[in-house]
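For this view, one protein chain was removed and the others were kept in their places.
The block that comes next holds chain A.
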Amino acid sequence: HLATSLPLPSERDHLRPRIDLIAFMIDIKSKYSLKNVEASLAHVDASFFLGKVCFLVTGVGRVNYCSVEMNAIWKLGEVYCSPVLFCELELEGIRVATAQRLLRMLQICAGHVPGVSALSFSSLMRSSADE
C-alpha cells in the first residue's frame, strides 16, 4: 500500500489488510519529505516501533543535491528505535537489492520466518549499525 502521508484515509479502512511493516521514505533532496515523515510518525501506534518500522532514505547517489542532514536522519532512527536503510532508486541494481532487503524484513515482520521475530531482527540491525 502506497500512501503520501499518515493517517491513512479512513474510507478505505475496511479494505485494508493487517499492516506488518511501515517503510517511511525520505528523499534526501527534499526537506519537505522529512517534515512529512516526522508529521506522519505521530500517527503510528507505539506497537509498530518494535521492529515493524524502518526508514528508507532515497536519492543518496546525488551528493550535491542533499537537502536533509544526515544527523537528522540518524537521530530519527535512534529516537524511534528503527533501522535506517539507504538506497538510490534511479539505479536498477540498488533498487532491486533494496526491494529484496525490504521483502526479507517484511517476511520476518509478518512472522513467516520461524525463530526470528520482528523485535529480535531490528535489535540485530541496530547493534550492527552502531559498530
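By our rule, a contact is a pair of C-beta atoms (placed from the backbone, for glycine too) under 8 Å apart; a residue touches a chain by one contact, two chains touch by 3 or more; residues count from 1.
FYI, contacts and distances are computed from a predicted model.
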item	value
Protein that the absent chain corresponds to, by UniProt name, given "Exosome complex component RRP46", "DNA polymerase delta small subunit", "Mitochondrial ribosomal protein S17" or "CENPN protein"	"CENPN protein"
Hidden partner interface residues of chain A, rising order	1-5, 8-9, 11-12, 30, 32
